[in-house]
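Report on the following structure.
One protein chain omitted, others in place.
The first chain written gets the first letter, and so on, giving A, B and C; residue counts start at 1 in each chain.
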Amino acid sequence: MLVATALSCIFVRDLFAVIMVFGLYSLLSAGFFLSLKAPDVALTEASIGAGIAPILMLGTLALTRKRSEPQPRAKKSLRSALLPLVVVSLTGVALIYATLDMPYFADPAAPIHNHVVPRYIEQSGQETGIPNIVTSILASYRGYDTLGEAFVIFAAGLGVLALLGFLSDGSGREYWQFEDTANLRHHAVLHVISKILIPLILLYALYVQFHGEYSPGGGFQAGVIFAVAFILYALVYGLEAAYKIMSPVVLRYMMVIGVLIYGGTGVLCLILGGHYLEYGVLSDYPKHGQHIGIILVELGVGVTVASVMMTLFFTFSGRAKRSVLKKQGVET
Amino acid sequence: MTLVFGLFNYWVAMVLMMIGFYILIASGNLIKKIIGLNIFQTSVFILYISMGKIKGGAVPILTEGTEIYTNPLPHVLILTAIVVGVATTALALALVVRIKEAYGSIEEDDIHEKDGSL
Amino acid sequence: MSLFIDIISWACILCGGFLGVTGAIGLFRFPDFYTRLHAASITDTLCAGLIILGLILQAGFTLMSLKLLMLLGIFAYTAPTASHILAKTAFKCGLKPVLYDQKGGGS
Partner (left out) sequence: MFLAATLSIMTVMLLALIRAFAGPGLFDRILAVNMFGTKTVLLVAVLSVLGGQPTFIDVAVVYVLINFISIVAVLRFFEFGRREDEAEEGR
């Protein structure tokens, strides 16, 4: 199924349909992760691959063009059609040959299962007091890595802002201060349902955030779900209304605050006499300290991810709105 | 037979990877290229998660009475990789928008032509 | 008693599965978008409801069945809304239903 979906991506020419199919593909791969007993990963892939990524792509599409151009040169030269195929199949054969050396699927004796991991599985329960091993590795044992990831996301948010944001029309007003013309106001049913649904989504995001130690979840997923609730609000009630609730300026500060919470937790550990991100010193009992540290760090990650995702969405759709306004400005 | 079943998951990942790679280099549309890149990325995720699977392993959340857990380390790596992946995708899409504004097209051939004429 | 609950829940799940397949065949065979939407959305809601109901009966009174109940509620809200706005937008974008006879009854 997965292969078929991916294949169809090649043949479908309409860009819009490709994006739909891509959303399907993400959903399928999330199901695949689930069947391989990785609920944390499936949660992330579902909310990001099937939710955020297609929305962003649609935003780009709205900014560029709806259809992939009907190719003017219908007959490409044979060489340019064959060359990629040859390169791809050669690489594929080489990679499949390489898998022959790999340990069999689900083999308990494979080297990947026998080095650091048994220690994590045996000790993490006693050392951090948190049942979800994925969370404890993410926030505690591999804390530096996750700090790096948070910074990468922050940097990507900044990059998109630098490329697309900070726009003004010369009168000193930024792009988001214009009146909104296009929204789904006239869909009354959607209006009411969203009003019921959005608090539910926010509540669920908080559940995923703070229950992440006991069940699949954590800062990354919660941040995305939180952002998705606001995106739904913006989609239904118009960007203008969403900006009133969550101004882009506030979001920019929140991006910074999220990263600072993470980094600050580390500095706090330094001040209290431990190593950087060594949570044991945060409380009299090391286990308790670990718990506090992990919750703080997850909170930082959640805030960062949520605000970056919202910023991304607002930037793209604000830009799209602006291009429409420009056209209408020409018209009047 | 054990060879086929033992390595089947890896092969699926490889095939997906090659499909993504093909879309990446063969199609001229920039958005489609990004989708190809994403498929490539997902295939790597699938490879990692397949490696983490243990026969009879339970979900990596500590419960009473379970002995074998699925390997949690690849899960952690992939979890963060997905989020970072979407962030970089967004960056790439932003670049596409700027390219469209600068060149008036998102087809690779057109862009090359314009570059040549400048 | 437990046998009784088992039978009811399995009947629910099987009916749900059957309805789902019917809807999918409808989705596959019907001539135009609106009839497909009709087939898919009507069977979909009931199918999901029945299957989840069966699962709740299987699970008993736990946190799990509470979550399933929540799932059922969300389903009952979102699925009809989604089909409603889908139909509305399709109609606005100028997709016309296929009309069959002089009475003007769109199937």
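Here, contacts are C-beta pairs under 8 Å (C-beta built on N, C-alpha and C of every residue); 3 or more make two chains touch, one makes a residue touch a chain.
The shown structure was predicted, so the numbers you read here are calculated from the model rather than taken from an experiment.
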Answer key for A:V88, A:L138 or A:I201 versus the chain not shown reads A:I201
Footprint left on chain A by the chain that the document does not show = 1, 4-5, 8, 12, 14, 16-17, 20-21, 23-24, 27-28, 30-31, 34-35, 39, 42-43, 46-47, 50-51, 54-55, 58, 61-62, 66, 181-182, 184, 190, 194, 197, 201, 204, 208, 215-217, 221, 225, 228, 231-232, 235-236, 320, 324, 327-328, 330-331
Touching residues (missing chain, whole complex) on chain C = 10, 13-14, 16-18, 20-21, 23-25, 27-28, 33, 36-37, 40, 44, 47-48, 51-52, 55, 58-59, 62-64, 67-68, 70-71, 74-75, 78-79, 81-83, 85-86, 89-90, 92-93, 95
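Here, only the chains that are shown with their structure count from here on.
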Work through the pairs of chains, note which ones touch, and then classify the graph as line, ring, star, complete or other.
-> line
Distance from chain C to chain A - Cα centre to Cα centre, in angstrom = 30
Between chain C and chain B, distance of the C-alpha-averaged centres to the nearest whole Å | 33
Seen from chain A, its contact residues with chain B in the complex are 2-3, 6-7, 9-10, 15, 18-19, 22, 25-26, 29, 32-33, 36-41, 44-45, 48-49, 52-53, 56-57, 59-61, 63-65, 68-69, 71, 81, 84-85, 87-89, 91-92, 95-96, 99-100, 102, 104-108, 110, 112-113, 116-117, 120-121, 124-125, 131-134, 137-138, 142, 145-146, 149, 152-153, 156-157, 159-160, 163-164, 214-216, 218, 220, 224, 305, 308, 312, 315-316, 319
Complex interface listing, chain C residues touching chain A = 74, 77-78, 81, 84-85, 88
Can you check the complex and tell me which residues of chain B touch chain A?
-> 2-3, 5-12, 14-23, 25-29, 31-32, 34-36, 38-39, 42, 45-46, 49-55, 57-63, 68-76, 78-80, 82-91, 93-98, 100, 106-107
